[in-house]
Structures are given as structure tokens and as C-alpha cells.
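Everything on this sheet refers to the single structure shown next.
Only one protein chain is missing; all other protein chains are in place.
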Amino acid sequence: MRLPKLAQFIIIVGVIYGLLKTPGIFLGKPIPESLIFMYMVLIVATVLLVMTSTDESTEELFRPIRALVEDPKKAFVRNIVFAVTPLIAGYIAYGLASRGGEPPAELRSIHPAPPSRMSAYGRPYDIATLENPLRRTEKEDAELFRSYVAEGAEIYFKNCFFCHGDKLDGRGHYAHGLSPRPLPFKGKDTIAQLSESYVFWRVVKGGPGLPAEGGPANSSMPAWEGKLTEEEVWKVILFLYDFTGNRPREWAREK
Amino acid sequence: MRTVFIFISILLFSATAFASGDVEQGKPVYEKYCRQCHGKDGAGDGPAAQYLNPPPRDFTLGIYKWKTTPFDELSPSDEDFIKMIKGWPAHNTVPGWDGLNGTSMPGWADVLGDNDTKDVIAYLKGLSGLEAPEKPPIDLKVKVAPSKESIARGKKIFGDVCSECHGDEGRGDGRKKLKDDLGARTWPRDLTKPWTFRAGSAPVDIYARLTVGIPGTQMPSFADPQSKKTLSDDERWDVANYVASLDAPYKKPGEGAVIKAVKVDGPLPDSPGAEWDKAAFESFYLVPQIIEGERLFTPTLASVSVKTLFNDDEIAFLIEWDDPTDSVPGDASAVDLSDGEVFKDGAAVEFPSSMGEKPYFGMGSASKPVDIWFWQNDGTVRAIKAKGASIVQDVSNGVSARGMYEKGTRQVVFKGPLKREWREEDAQRFVPVAFALWDGSNGEKGGRHTMTGWNSLVLGGGEGGSPYAWAAGAVVVVFILELLWLRGARRKDK
Amino acid sequence: MRKHIPGLLRVFALLLVILACSQTFLPSAFAGEGAGSSVISGEAAPAGAESSAPRLTKDDYPASSVVRPRVAVWMAAQMHLWFAAFVLAVPIFVVIIEAIGIVKKDERYDRMAYEFIRVSMTAYTLTAVTGVLFTVVLFAFYPHLMKYLLSIFKPTVFLYFLFFILENAALILYFRLWKRLKTGAGKIAHLCIGIALNLAGTAIMFVANAWVTFMMSPAGVDIKGAFQGDIWAAVHNNLWNPMNLHRFIANIAYGGSIVGSYAAYRFLSSTTEEEKAHYDWMGYTANLVSIGALLPLPFAGYWLTAEIYAYSQQMGITLMGGVFAWLFIIQAVIIGALFLAANYYLWCGLSRSEGGRRYTPYIKYIAFMVAVSFIVWFTPHTLILKPWEASALGGQYHPYLGPLGLMPAKNTAVNIMLLFTFLSFLFYRRANRVAVVSWAPYGKAAQAAIFSAAILNIVFLGVYYGYFANTVYKVASSVPQVATTLFAIIACLVIEFFIYRGAKEAGVYRWGRMPERSQYAIFLITVSFTWLMGLMGYVRAAIRQHWHVFSVMRDASADAFTPTIGYAANVVSVGTIIFMALVVFIFWLSGRKGADFGE
Partner (left out) sequence: MNKRFLKVAAFSVAIIAAYTLFSSLYVPPMKPEEPPSLEAVHAVGVEGLISLGEKVFKGKGACALCHNAAGRAPLLDNIMEAANTRIASIDYHGSAKTAEEYIRESLASPSAYVVPGYGMAGDELTSPMPDVTTGAIGLSAQEVDSVIAYLQRLSGVDVTVTGEAGGIDVSGAIEATTDSEGAR
């Protein structure tokens, strides 16, 4: 038996909504509500467009709705639907209005744009052209490079790992008390997307050095300028990429 | 008999299966992931070790805390090893944490596969020459269900046996100074915060701790017939059920919590009491200050709970936290319990000096200062304007504070003037507010303290119109639309 | 009298142009007053080759209590650009249509082309008017910037006016001679005039683009902005060519959509079957040109973005990762709406022919793929999270959605979406035909094979180079992806052409048998296009942040701040509504004169 179009519509939309909710309910990794809303608008629009692409199917889709209002035989069903719909609307409105006490959703740029220049360690840096001075040892002197990475690891575990984690996954043992959460380094969507000069800027200037869109008031990242030497910072950066198996982004070569 | 047989054969099977773990292959895994804390030779002396509390395990001793083999068996079972390394996901209720709760040992399940784990276990055993355990794990089948009677019996035993260390109400406020076998300071667990239990908080996990003890610490095995405090199996279950019942869920920080301040008519209370029942506690995780200046790596305080009341002119905060000691400098009993010199306990509430752009949560900056209300348990109360970590200035603005300490719980009431701009009629404002606490017996003073980041405080609420009004409005609008539609359809019909 | 309105407007506009020219040639007379003393370092150096960019203070900007200078310039620029796009696009479109008409020997094309060149006559006037307005507000509110730009670009300004005169002459010839040069060599000559018209128009745009791109990626000047004397270097700056290409393609797409909307409206108002058929056909043709141009547009956009990154990492990150990260989600949503509408129009078009029904069952699969592609495209890297969500996720990164937020995923999605939109078109083309060649099944199998292989290749390239290879190749992988898509489209089209050569009709094909719903899809495309152009114009300008000329000349005015996306959206919306109203007015004006062609 073929389902009526309206039923198909409701089932498709309902099933997709259910699927989008699944990660949140069963895996504890919710898809943000803001995104589910956008997805659902797209899905509803697409299904509606497909179903109205021919006259026959348009007619079939809307017939039951039209019949509800126009067909005197369906007066009973209509009355029920007409009674229930405002109640549902009221319920939704209540839900939305009583959310007043929820703090507003925040949009924070995780990778805000760096300044073109910065001054640190008493001298200016041009972030656009800045390179990790230790990086070249990777090709030239593998042994020296390994020793830099090892030193970087030691610096990391003495200074950074409380927040950024043993596994470099941004889940150190103090991370739960911080908002925003410390950044992870593993994965393909964090430092793998950034050049070493960018990471250098973030380490040296820390949370207080973030631009407005990065939320400088909340970040617990210290400005490491006064705590680590320049060379130490570069070594830590070598370690971050080495441990996670990522490569720093090299803009110039991507032309 | 049959079950025991099966049990043993499973154990034997797993033991043989694990025997295949390769020490040589375990070494590189250890070197990459473990040595930073546990040290090159496994002596618990990696570069990070000095900053960790509890300190990382010294594998050369072969003493493991979280095992299920009996107290007189040194070796943990392989299942114990796997849990210690890979984590107990079912027990992790702190967001993002997948390892041993309250320690820096994460769960490695996402990094180490089964073979890697086996190899690393073999390597660890090799460090201390541990053999496979001779004795099977203790029986963890539930013997006594957590009934009212069981809990009551457990409470009695707890008072006799456990309260010396864990405190009368189990808040970790015992009368005994504790050290582990290596001499490191340890603090007894606050049993009202099960999410801080290292290896699980279900009655069965607590039962395991009672039965096995926590090797290397002063937590003994209560199954040891040599001990003066031996408890029978049923008694241990009773205590486990009682301890599990101590859970005070409100102390567990929620997700995205907002402090909802409640409006009262008339004056605000100066001290804790029944007036505060109108408001509900919101709790927040505390983290030690490791950003600037002197840093703290051995926090004793895990969370803080806050209630807020306000009237037209003033606002009052009730801040509650569990502190194992009332730290009064010079007091003999405080000195006995303290880790080093006794400093004063303290608490601080911080908010922006003016609304608009948020100031830096770590005491503001010269252009965006913060206001701080500060209290210490000798009665000191200060109102401060801070323009950066060490740039502070006392201001007088009618802030008062009063604190009390009872059975491991401290409550402090702050009262001060309400800022007009916090209550704008047209919009609900979220006032940033942060907290900091000092446990003086833990050497906390100045920059060494625990703290929260900015949280949100919202006053009043409901100014945007009652949810019921919105609901009613929606009902009416939709109904009218329906009628219009119906009328249109009728007309078309005709 | 009414008949003369456009003519009068044109005269007025010309007067204004002359006025503006005189200002241009004597900029110091206009700009020097009252502000000279505070130009700090530009003053001492002699005007001309060596002068570096002036350092301004707030006092150097004329104050206005009537309008906010920033908004006034923004609005004027926006209006001018929309009209300019219109008058550049429609002639391109018209010439293409005229050429098709000549090749196909189909009178309808010629009629449509003429209908449109007539409409654009009025639009030309408005373009000039808005252009003059734009120039005047710029000189009025930003005299020092204009002075500096002129000190470098003076020769190109002459070139600009030269092209302007040429274009105008060509336009008048093209329009006036339409009816006289109708046959044979005359028609070809007429077409050539049309091409000349377009060349002149495009040249104008290229010249103007040089000024705009110079402000974003200055070249030919030293670090302080002092002009080094090589005007070609300044013109041929890093972003000039990408911008030329992007604007050129976008103009064709835009022109098509405007014509489409016009046709759609006339379709809805048609009373006779014949009229309906004509406007349905016109809407279809316009839409086809529009969508055809839309297909390569994302690639031109990627080139532009890549060049922005290459010029300045800071500008690139501001654009894609910083404050404007969400702007691209908005863009994705709008382009999503655009493509869905385009597909929908094609799907509805299946009902024009009897044979179309065969293909309706496939619509849902195409829709599914397009929807999935869009879900990937508008999944942001920077998520909007409720605190409890951030807490549950343990940070701002989403374990499952995170990888979808990256460029490789989006590149892949865009390519797949383009391929499936192309498939919609292919089905539409086939709708009423039955292949007669004996090898048709093999041909179709080959098409299917090419198509599947292309998709597999695109996904492989995206996933492998995007996530598993060295980051250096990340963006580079988009080039082979694009190549794959273009190859698949062209190969399928070629095979299609041969399969259906001499094909027989499956049933009657009826222009005009189109549901009214479908016409709204065209309106949606036009409105979305206009709005999107406004928004992208905003972001192009906004990534300069507080610079007039990036890193060379600072904006020190009170309006130097970067507006938020929400604010920009409001300005763009107001602008769109005004522009749309003016376009309606133009159509109304040209409609008044009656459909005089052929009478």
C-alpha cells in the first residue's frame, strides 16, 4: 500500500528529526539546536519542493488539508485539529518564553584573525612571514629535531597539560572548570589548519591578547610571553605538531 | 561451586591471554604516552610529576590503588589494569573527563588499542616484577541491597569506624592528618561529592574500596582480620550503601548553570537561615589558579554552591562549600591538621565594575576594572576595585559578610549594594560573576587559591512577560488564523 | 512628455558626469580646503610620484549632520554596483541571445533581445545617475582618500571616461540600428556593435575593479603608500584578475536572473496562451543562462579567496575564520536556496512535455543529494552553542560535525551539488526526446560511468587530501575537484549531444504549460542574487577593517569601525528593496511605451 503524500511528508521529516537528535540522546554529543533548526528548515523545504514538483503530487499533498476545512463530512476531525493546534502553539510559545533564564547561546570565533604584526620579547614580529626557526632542523638534522621535540614535550607537561590534556585533546584535568574550554590540538580541524606563526601568536599573547570576537575576558590561557622564552615556545609548538601527527599550515606554498 | 569454577576458568583464560602482552612492544607506548608523568624509569618522577596531586604512581613499587584483588594480594587483576589505563567511562560524570576522576590520569581508550594496552601492562608489571595475581578478585555481587535499614546500620558503623577521617557527615573534615606511604599529604574524600571518587561511586565500587582498601594510603582494608576495625561482609555492604546515600546532588555543578537571584521584600538576611529557602543553589567547578604569579597545584576544594537574594537596594550571596578544615592561624588543632603553615580561609565574589564589555575574569584590567568582595574567617571584609592582578584599591561601599563553619561545610553570606544597571527593565541582563576560595590549611594564600571563570547571574526574570501570557497569546492568534482560513474556505465554497 | 523622461534623465546624468569630471581633474580645489593642515606627512612631500599615503585624523573628514557618511557611501556604492551589474549583464545576455537567434534562425530570440536592450536604456541612465551620486558622496566625505587614489590612478580615470563614451556610443548605435540592420551582413555588423558594446562595458568594469582591488591589495606602492610610478603594477594587483573574473561571471548570472524575473512576471500576467508560451520560453532561456553562469561562480570565488589568503593571511582569516565566519554560513544558506530554486524550476519544467513524467521519480534522489551537499556546506566550523551543549561536547569542537566545517568538505559538497544540478538539467533536456541512435544505451552507460567516477574522484580528493594528506595540499585539492566536475559536465554534454542527435519527440512539447509555483522560484533566485551581491560586497569591503587602503592608508574617521553582520544585513535589505522598486519602475517605464517591436 502506498502511503498518502501528507503522511509521507510527516514521516520523512519526523524520521530525519529523530536522526538528528540521536547523537545528543544516545551518544551525549548533541548536534547544536541552532544547527538542527537550520537543517530542518532545509529538509522541510526540500521535501516540500520535491512533493510540489508536479501538479498531481501537489494536489495529493494538500488535498487532505484542504478537505479538512472544506469537506463538511470531516467536521469532527477538523474540530479536533482546530482545537489541538492552538494548544500546541501555546505550548511551544510557553516553552520559548520560559527559557528566559537560560544564558544566551554564545558565538565565539575559535580562530580569530591575528594582527599583522605584534611585538613580543621586546621586538616586533611580522606574523604573516614569521616562521618557526627550529622547524628547518626537521630536514637538516633529524637528531637535533628530536631533541627539540623532547624538550618541547617537557615544557608542555610542565606548563600546558593541566588544561590541554595528556592526550592533547583539550581535556586536561582542570579543563572542566574552564569556559571556554581549552583548545584541543589533535584532530584535523585545529592546529592542522593553522600556521606555526599563528600558534606562536596565541601562545605568546594568550587569552588577554585575543581580539574581541575571541572572547578575551573569559579565556584562561595565560600570556606566556613573560613565562617562557621564545625558543621554548617554538619547541612546544614543534611538540604539538609532532605528537598529534599534524603538519603546520604553510600559506605561501598553497598559492 | 559451578559459578566459581567458571569464574576461575575465565580468569585463567584472561591471564593466559594477557600473558601474550609484549614488554618490548610496551616500552615505546610507555615512552610516548606515560613517561611525562610516571617518569623514564616508572618511578613516578616525570617532568609533570611535581605539579600533580595526587602524584603519579611509582611503578617500581608495584603498589596500585584501584584494584579488586584482595587486600593480601599485591597484584591487581588484568581487568583492574585495563580499567586504570583505559578509564571507567560509566563513572565519569565530569564533562570531558574520561579517566580516574579527580586525578590527572585520563582514560586512554581512544588512544591505546587492546594490544597496546596489553603490551603496556606487561611493561608496567616488568617495572616492579609483579606476577599474575594468585588470588582471584573479590566477589562483587551485591549482597545487601541499599534499603533504609541497611543505610541506618551503615550510618552507625560509619560513625564508629570512618568518621575519624571522613568527618561526622562524611564531608572529609576528619580529625586526623593523613599521609600516604611515601609521605605525600592526602586528604580524605568528601563523600557527599561522589563525582570526585576516583574509581566509581556506586555501592559496589565503595564496597570494593572498603574490602580492598586503597593500598599505599591510610585507607585500610576492612576485611583484614588482623585489623582492629574488621567489618563483616554484610557490614561493609551496609557502609557502602550508607556512603552512596550521602550524595548531595546539588553540589555537583550543572551544565550552563545560571544563578537566578530571587527578589524579596524587606531587608536581606545577614546570615544563613530559612530566608534562603526561596532561592536554589547553583554549583560551579573550582579550578586552582595556575595562570599568573604563584600557582596552586594541590587544590582541596572541588566545587562551590551559590544562592542569591536581592531587594531594591541590595544583593546578598550565600556561598557554600565543603572545606575539610576551619583554618584559624595559631589554633592548635588547625596547625595539627594543616599542611604547612595555617593561613586564613577566604572567599571572594567578583563582578565587572560597569556593565558593557566584560572585563578579564582574572581581576580585570586598568581600562576594564572589576569589583571584588572579599571575606576571611577572622572576620575581615574588604570591598576592592581591581585593575589587574596586583593593582587593587580598597573602596568603601557598604559590603558586609558573615561566615560560619559546621561539620565540614562553610557558609558565607555577602551583602552589598545592588547596581542599578544590573536591573534594566527592558531586558534581562546577565551579570558576569566569578568566585574564588582559599583553604588556609592547604597553604592557600594570595595568588594560591581556587576559582571559577565568569558565570551568569540573572536578577528577577519575568520582566519580559510571563510565559503564560505568551502561551495564551499564541493560542488566540493561531485560533483566529484558523477561523479566518475556515471563513475563506466557506466563502470559496459558495 | 512622458516619452521624454528617460531622455531627459540621460541629459541630466551626462551633466552630472561632466561635473564630476571637472572635480576629478581639479581634486585639490575640492579637497584641499580646511583639512590641509592636519595631513601630517603627506603635506611636505610634493604631490605626485613620491608622496606617501596621508596619515589622517578625525578632523580630516567632513562632518555631516544629515547622513552618516559611511552609510551614504555604502548605499550609493551599492545602488551603483547593482545597476552597473544590470547594465553590464543585460547587454552580454542580449548579445548572446541575438547570436543564438542568428544561429537558430529563430525570430523569438531577436524579439526577446530587443525587448531587453530597450529596458536597459533606462537602466543605463540610472547607472550613470547613481555613479555620479557615488562619486559625489565619495569626494564629499572622503576627500583625502580620493585625492590619494587619484594621485595614482589618474591615467586610468581618463581611460575610464574613454570607455564610458565608447560604450554609450555603441549602445545608442546598437539600439537605434536594430531595426535597420536586420538581415545578412547587416545583422552580423549589428552583432559586432553589440560585442563592442560589451567589450567597452567590461573594460569599464575592469578599470573600476583595479581601483577597488588596489584598496584591498595595494601594489606598485611602497610600505608607506608612496607610488612607485608603475601604474600597471598598481592596476594589476593581486586581486585584480580574480575579481575581474568573479564579477564578470556573476554579472552574466545576475543579468539572466533579472531577465528571468521580468519574464516570470509577464508570464503570470499573461492572458493569452501565445503570450504565456513566449514568456515561459523567455524565462526558461534566461534562467538557463543564469544557472549556466552560476555553475562556475563558486570556483571563481575560491580563486578570489585563495588570492586574498595569499596576499594577507590576516585578511584571509578575518574573512573565513574570524568575525565573518558566519557570513559564509549565511552565504551558503542563500546559495542553497538559489540552487534548490533552480532545480525546482527544472523539475517543474518536466511537466511541459509529455515525456517528462518518465523522469519525475528521479527527482527525489537528486533532491536528496542536493540537500545533503547543502547540509555539509552550511555546517559551520564555529558553532553556535548553548552552554549546556558546549559543556556536553567538552568545548567548541564537535566530534562529528567538526570535519564538515572545514574547506575540503565544503569543496566536495559544492562539486557534488553542481553535478546533481547538472543532472536535473540533463533530465530536463531529455524529457521529451527518445534517442534513435543504435548505441544510445552504451552512450548512457558511459555517461553514468563518467558521472559516478567523477563523484568518487571528488569524494576521494576531498577526503584524502583534505584530511589525510599534508595540509599544504588542502586547498590545492580543490583544483582537481573542479577539473573533475567540469570534465564530467562537458563530457556528458558532448555524449548527450550525439545520443540525441535527430532524436524523436516523445510527445507534445508545450511552452506555457508551467505551474505558477515555478515562477516564484525565479523571483526567489533574483531576490537572493541581489541580496547576496550586497552582502558579499559588504564583506569584501569589510575585511579591510579600519584601512582605506589595506596596510597603507588608515581610515581615521568616526566610521572606521567594521559593521556587524546583522547591521550589514539590515542595510543590504533596505538597499535591495529600493533597488527592486527602481527596477520595477524601469520595467514599468519601458512597458508604458508599448511592445513596439514588430508593430
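The letters A, B and C name the chains in turn, as written, and every chain counts its residues from 1.
By our rule, a contact is a pair of C-beta atoms (placed from the backbone, for glycine too) under 8 Å apart; a residue touches a chain by one contact, two chains touch by 3 or more.
All values derive from a computational prediction rather than experimental measurement.
J.: Going by the contact rule already stated, which one of B:D168, B:D233 or B:E292 would touch the omitted chain in the full complex?
T.: Considering the complete complex, B:E292 is the one touching the chain left out.
J.: Out of C:M315, C:I330, C:I499 or C:L582, which touches the unshown chain?
T.: Candidates C:M315, C:I330, C:I499 or C:L582; residue touching the omitted chain: C:I330.
J.: Thinking of the whole complex, not just what is shown, which of A:P72, A:G122 or A:G245 touches the missing chain?
T.: Residue touching the absent chain, from the options given: A:G122.
J.: One chain isn't shown here. Among C:A196, C:A263 or C:V527, which residue touches it?
T.: Among C:A196, C:A263 or C:V527, only C:V527 touches the chain that is not shown.
J.: Tell me which stretches of chain B touch the chain missing from the display.
T.: Chain B touches the chain not shown through residues 292-294, 365-367, 387, 389-393, 447.
J.: Just checking the interface: what residues of chain C touch the absent partner chain?
T.: Per the touch rule, chain C residues meeting the hidden chain are 40-41, 55-58, 265, 268-269, 323, 326-327, 329-330, 333-334, 337, 384, 520, 523-524, 527-528, 531, 535, 542, 545-546, 554-556, 560-570, 572-573, 576-577, 580.
J.: Which positions on chain A touch the chain that was left off?
T.: 34, 37, 104-109, 114-124, 201, 205, 208-213, 216, 225-227
Just so it is clear, only the chains that are shown with their structure count from here on.
J.: Quick check: more C-beta contact pairs at A-C or at B-C?
T.: A-C
J.: Where the CA atoms of chain A average out and where those of chain B average out, how many Å apart are those spots?
T.: About 27 Å, centre to centre.
J.: What are the residues of chain B that contact at least two other chains?
T.: Chain B, residues with two or more chain partners: 95-96, 256.
J.: What positions in chain C touch 2 or more of the other chains?
T.: Those would be 386-387, 389-390, 392, 394-395.
J.: Residue numbers of chain C touching chain B in their complex, please.
T.: Against chain B, the touching part of chain C is residues 386-392, 394-395.
J.: Quick one: in the complex, what on chain A touches chain B?
T.: Of all residues in chain A, those touching chain B are 66, 69-70, 82, 85-87, 89-94, 96-98, 100-104, 153-154, 156-158, 161-163, 165-167, 169-179, 181, 207-208, 212, 216-218, 220, 222.
J.: What part of chain B is in contact with chain A in the complex they form?
T.: Its residues touching chain A are 33, 36-37, 46-48, 51, 94-98, 102-106, 108, 110-111, 256, 258, 260, 284-288, 290-292, 297, 357-362, 365, 368, 428, 430, 432, 452-454, 456, 458, 461-462, 464-479, 482, 485-486, 489, 492-493.
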